[in-house]
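A single protein chain has been omitted from the complex, and every remaining protein chain is retained in its original position.
Chains: A and B, in written order; residue numbering restarts at 1 for each.
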Amino acid sequence: MSDRNLPPLKHLALLARLDISDAEAQRLGEQLKGILEHFEALQAVDLTGVEANPYAVDIVNEPREDGPIETEQDLPRGTGILERLAPDRDGDHYRVPKMIKES
Amino acid sequence: MSDKKKKSTDAAKQDPAMATVLEKYSVVIGLEVHCQLNTKTKLFCDCANEFGSPPNQNTCPVCLGHPGVLPVLNKKALHLAIQGALMFGCEIQEFSKFDRKHYFYPDLPKGYQISQFDLPFALGGTVELTDGRKCGLERIHLEEDAGKNTHQADNSIVDFNRAGVPLIEIVGLPDMETPADAHDWLENLRRALRYSGVSECDMEKGSLRCDANVSLRPIGQEEFGTKVEVKNLNSFSMVERALIYEILRQAEVLDAGSTLDQETRLFNEVEGVTKTMRKKEGATDYRYLPEPDLPPVVLTKATIGDYRSETPESHWTKKARFQADHDLSDYDAMVLTLEQDTAEFFESSHALMGDAKLVANWVMTEVLREVNESGQKLADFAMTPARLTDLLGEIQGGKVSHQGARKVFRAMVEKVDHTADALIQELGLAQISDRATLEPLVQMVVDNSAKAVKDYKNGKMKALDSMKGMVMRETKGRANPNMVSDILLEILQGLED
Partner (left out) sequence: MDFPRLSAREMRDLAANGEVSPTELVQASLDRIDALDGKIGAFLEVDREGALARARQLQAERVKGKEPGPLFGVPIGLKDNLSWQGHPLTCASRILEGYTASYNATAVQRLLNAGAIPVGRCNMDEFGFGASTEHSAFQKTHNPWNLDRIPGGSSGGSAAAVAARMVPLALGSDTGGSIRQPAALCGVTGLKPTYGTVSRFGLVAFASSLDQIGPLSLDVADSALAYSVISGRDRRDATSLDHPAFDEKTIGEGVQGLRIGVPQEHFDEQVHPTIRASVRAALDKLVEQGAVLVDISLPTTHLSIPTYYLVATSEASSNLARFDGIRYGHRLGAEDLLSHYMQERGTGFGEETKRRILLGVYCLSAGHFDAYYLRATKMRTLLRNEFNTAFEKVDVICGPTTPVAPYRLGEKDDDPYSLYLCDLLTAPANLTGIPGLSVPCGFDDDDMPIGMQLLGPALREARLFQVAKVWQAISKLDEPVAREVHA
């Protein structure tokens, strides 16, 4: 069994890009620890020889033709989408704040 | 060390700085390339896969990662990926799957890239260098491209046209030792992928991107040294320059007794140096997750066999075959097999006319020059193999001289519906190859060239040329020069009698 101590919650929050207050970090940290303890029950199960199948259905990939997809509904295309939805834009580009460059 | 490896290393040692380094250290280079596939639509949606479109034109809710969308695999992308892998002799896997690779960046719409992690569709393989040495590949996998994030003064702007474009990532083993080899590796890889129609591999258009890994270790040490990754390499020569710089830099650090950071560095083209990239906190944890929205790709042995039989002849095989079958020189065979369509043009022409050397010559010079100058594709070129061999036939038949034929060639390019013969006549370039016409002319020149005749008899061969020249001038260059020489020699010999 590997060491599964929870890393500092602020670190997890950074990985997940979630801003959380110190109070939230405290509370969530305790809750997560509690939940993970419940998960420990799975470690005791003998799973030797059991197949790990991550797929919900037993099907193989049937790729599509290299052209328009057979569709039942209209999907919008192109810059019209940007015009309608972009929270911030610069002409025909989506605009985002700059990364800070480390000095 | 094999002869060829030694030859390559010796070449590298031409540079004194590099020579010093190579006395002390073994260099190990491995390359990783990403190639965009020649599909009409993107990997997981039906937006156009087209370079140079206006920003954000080729986007839809799927490739923009709108809520609720799902990916559907492009069959052509899979086919091309498999074809590409077979060009390198990879083992195509019967079972492969997709995985999500998570990181946050504005050009990655879903916050994850759909890629292949532990079960890629192809393993192994080799890239053959020009001198025949084989460099190993670790694997090839399919993945989607990200959009393009451009930095401006106060912000960044994002164009998602490229997001979702199909890529194959080719991971080379750390098998190379010199930057020149790396350059050659890229050339050959590019050729193989262009041959199979898998990718254009155009670095300027972004259909080929390359990262290089390089490490140094003291000669004799078994354990590999610290590996440094170099990015932002936008041309083959930049790859070479960056590697040279990086090797010298690493040697300097090691000489001073310091250790190297295992890091990623960016090549700065202007300054010709590599610089540390913005450091991230620890190694990136991509939190790979088997892609639940895409069932695994299962290929039967029979299907893989079909792919194998459909794989086009590689440029390596074709070049060797041209040398053997058509008795062409190494250089000629190389030029003719640089591009798939050049090779095809040559072979189609040669099928119509037996003189391989003549055909090869004309394809390599006149045909390629015209095509390159006009910037068009060989397939669209006004001179087809049939028309070319038509002209070459006239040369062989003595109807026109080589020099005259060059003029006819250019005229044939412009006047697409004219035959060689018609243009020879029209341009007045018909070579005089009939003895009845030439003999009196040669006779006349001989009669009027007493001095030249005397010089010839005294052993001055140049006199022959001057008399021949006079005949050519008389005929405005249209006399068949070989025939003139023959007749001239006959007459002169006759005089001796």
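Everything below uses one rule, namely that a residue touches a chain if its C-beta (ideal position, glycine included) is under 8 Å from a C-beta of that chain, and two chains touch if they have at least 3 such contacts.
Keep in mind that this is a model prediction, so the values were computed, not measured.
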{"item": "Which displayed chains the hidden chain touches across the whole complex", "value": "A, B"}
{"item": "Contact partner of the left-out chain, one of B:10, B:94, B:255 or B:293", "value": "B:293"}
{"item": "Touch criterion as defined above, residue of B:158, B:299 or B:343 at the omitted chain", "value": "B:158"}
{"item": "Residue ranges of chain A at the interface with the undisplayed chain", "value": "1-2, 4, 6-7, 9, 12-20, 24, 28, 31-32, 34-36, 38-39, 41-43, 45, 47, 50-57, 59, 61-62, 64, 69-76, 81, 84-88, 94, 96-100"}
{"item": "Hidden partner interface residues of chain B, rising order", "value": "61, 64-73, 100, 102, 104, 106, 109-112, 156, 158, 160, 285, 287-289, 292-295"}
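The rule we apply is simple: only the chains that are shown with their structure count from here on.
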{"item": "Length of the line joining the C-alpha centres of chain A and chain B, rounded to whole Å", "value": "40"}
{"item": "In the complex with chain A, residue positions of chain B that touch it", "value": "39-41, 45-47, 54-62, 64, 72-78, 104, 106, 149-152, 154-160, 278-279, 285, 287, 290, 292, 294-298"}
{"item": "Residues of chain A that touch chain B when the two form their complex", "value": "15, 17, 54-57, 59-69, 75-79, 81-82, 90-99, 101-102"}
